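A single protein chain has been omitted; all remaining protein chains appear in their positions.
Labels for the chains are A and B, by order of writing; each one numbers its residues from 1.
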Amino acid sequence: MADIQSKTATTESISRGPIAMQLRDVAVSFHGRTAVRDCTFDIAKNQVTSLIGPSGSGKTTLLRALNRLHDLTPGAKVTGQILLDGVDIYRGNVTVTELRTRVGMVFQRPNPFPTMSIYDNAVSGLRFNGIKKKSLLDEAAESSLRSAALWDSVSSRLKVSASNLSGGEQQRLCIARALALDPEVLLMDEPTSALDPVATLRIEELMTSLKSRVTVVIVTHNMQQAARISDDCAFLLMGEDRAGELIEFDTTEKIFNNPVDSRTLDYTLGRFG
Amino acid sequence: MSDMTELNEPVEDGHLVRDEVRRISKSVHARRVATSRLMMVLCAVALLVAAVPLVMLIAELVKNGLPQLNKAFFTTEPQTPTLIAPNAAGGVSNAIVGSLALTVYASVLAIPLGILVGVYLAESESKLASILRVIAQTMAGAPSILMGLFAFSFIVHDLNIGFSALAGSFALAVLMMPVIIIATEIAVRNVPNSLREAGLALGARNHKVSLRIVLPTALSGIVTGTILAISRAVGETAPVLLVIGGGFINQWRPLDPVSSLPLSIFENAKSQWPAQRLQVWGAALVLVAFVFVLSLTARIWATRKQQVRN
Partner (left out) sequence: MTLVPTDLHVHDEAVAEFNSATADRTWYHFVLLGAAVLFGIISVGFVGTIFWSSLPTWLHHGVTLLTGKGWSSPNGPFGGLAMIVGTLETSLIALALAVLVGLGTSIAIVFLVPRRLRNIIATLVELLAAVPSVVYGLWGLAVLSPWMAVTVNPWLNSWPFAKVLFGNPGQEFGTSLLLASIVLGIMILPTFVAISREVIAVVPQDLIEASLSLGATRWQVIREVVLPTAKIGLFGATFLALARATGETVAVALVAGGVADAQFHLLYPGTSIAAWIALTFGESQGNEIAALMALGVLLMLLNFGFSMISRALVNRQRKILAIV
């Protein structure tokens, strides 16, 4: 345990502004085999935090633990503490459906619901949660589509099937869909990996602009992307037992320019991974 | 970033919406969770309901059928019980011999032709191929009694061959062929093109590639489909009912009238003699066991093929 503290000692030294989520010694295992462990760091409110590291380092596994998406996976087990507003999301007084309205998620491939229209996609989260009032739905649809910078191009065809949109537009619709619930935290799992460079750029701009409204946690393979958009950065690496672990957590500036651990430097310089 | 100002606008009232959404969401939460639980329980109940008939059926089969199975059951011809000897039902050797004969003849008729047609569908892009494909798919789901009507009109009536094993196996062959055709086409299409090209690159001719490379690779898929077709044919009653003639003696020649296991079950299920009604269960058990063995063989063959490929 002392070892963990020394590895991630920098956590304590960052004390800027309020905290959205806290991770304390978080580990995820499947059927007893650890996939990622030793994750202790804070996610700062209204900032972009990126999780970086090579394939197999457990970034996505860790991200999915933050809104309990592992709950339905047989044999999955999350240990340690994950606090949202100081409440343990696994053991505290919070239901899993409520948690997921407060911690939204955007996936690798754009996945709008193919049987629903653009409008229905945007308000699907509200409908799941029992909101039927038309005025509330309309308001949330417009506001979330505006926030996702999609309103101007789709406002005239809200009833059209979402599968008619381009890949980049579909991904922004997925962001709008998550934003409609006005979550406190938005998790993004390599949201631009399936998109072309122009669409990627627009999503990156969007993330920066969303900061005032929501805390963003993003998994990315793309070093430049992490450097461009994130404020804080967590570097994970697969250990010798093939389980991912947190190597270093700090401000993005420090991770990229002056990391404590030499492996972080090697990775950000592209020497492996 | 020209739309930055616009993006920031909704933030001001955003949390008002959030509060209302959270309030409503909380108020209906318990009901949503309860509904979800209830529906998932109902689905589990549906699974159990679906399983009950299977368990009952198998239990009855074993309970009633097993006591019937002895040497005489398999080796003697049936008799009609009489008031003097109400338990003298004999065996079902005629039905077993008849079923075997029908299956063998039907296989001889259906398997080579079915495989050839399947290969043709897989390798030809012609209009004929696409029409035949639709026909095969439609025939595969056609009611089996229609095969009986066809065999009666054509073999028994038009060709004047009469009630015979040949007519029955013709009906069963028409039933088996579409299944074999479809399975063969899928199996041949699944052979990777790279294998075909490798053969052609070595200078082999088209038909040699087809015969020496494609067919052996596709063989396990074809065998699986063929076994399934046979297992379906063995259990069919309706098509043979109209054309094989039945009878109590062991007969197997193509032009003889024959009996079959499904037919003897169908005919004796409503018998007035308890001994015959009981004997029917023995025949049913033998038939189901045979069909299960064939289906499981096909399934094991299919999964083994997948493992080899992986």
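By definition in this document, contacts are C-beta pairs under 8 Å (C-beta built on N, C-alpha and C of every residue); 3 or more make two chains touch, one makes a residue touch a chain.
Note that this is a predicted model, so its numbers are computed, not measured.
Asks: Among the options B:25, B:103 or B:169, which residue touches the chain absent from this view?
Replies: Missing-chain contact among the listed residues: B:25.
Asks: Looking beyond the chains shown, say which of B:70, B:87 or B:124 touches the absent one.
Replies: Of the candidates B:70, B:87 or B:124, B:124 is in touch with the missing chain.
Asks: Which of B:103, B:144 or B:250 sits in contact with the chain that's absent?
Replies: The missing chain is touched by B:144.
Asks: Going by the touch rule given at the top, which residues of chain A touch the chain that is not shown?
Replies: Given the touch definition above, chain A has residues 67, 69, 72, 74, 97-98, 100-101, 104-105, 107, 109, 111, 113-116, 124-125, 127-129, 163, 174, 177-178, 181 touching the missing chain.
Asks: Counting contacts across the full complex, list the positions on chain B that touch the omitted chain.
Replies: 25, 32-33, 35-36, 39-40, 42-47, 49-50, 53-54, 56-57, 60-61, 64, 113, 116-117, 119-121, 123-124, 128-129, 131-132, 135-139, 141-150, 152-154, 157-158, 174, 177, 181, 205-207, 210-211, 231-232, 234-238, 241-242, 262, 265-266, 269-270, 277, 280-281, 284, 287-288, 291-292, 294-296, 299
FYI, only the chains that are shown with their structure count from here on.
Asks: Would you kindly tell me how far, in whole Å, the mean C-alpha position of chain B lies from that of chain A?
Replies: The separation of the two C-alpha centroids amounts to 49 Å.
Asks: Within the complex, which stretch of chain A touches chain B?
Replies: Residues in contact with chain B: 95, 97-98, 101, 126, 129-131, 133, 136, 139-140, 143, 146-147, 149, 152, 181-182, 205, 209-210, 212-213.
Asks: Using the touch definition from the top, list the residues of chain B that touch chain A in their complex.
Replies: Within the complex, chain B touches chain A at residues 1, 3-4, 6-11, 14-15, 17-18, 20-22, 24-29, 31-33.
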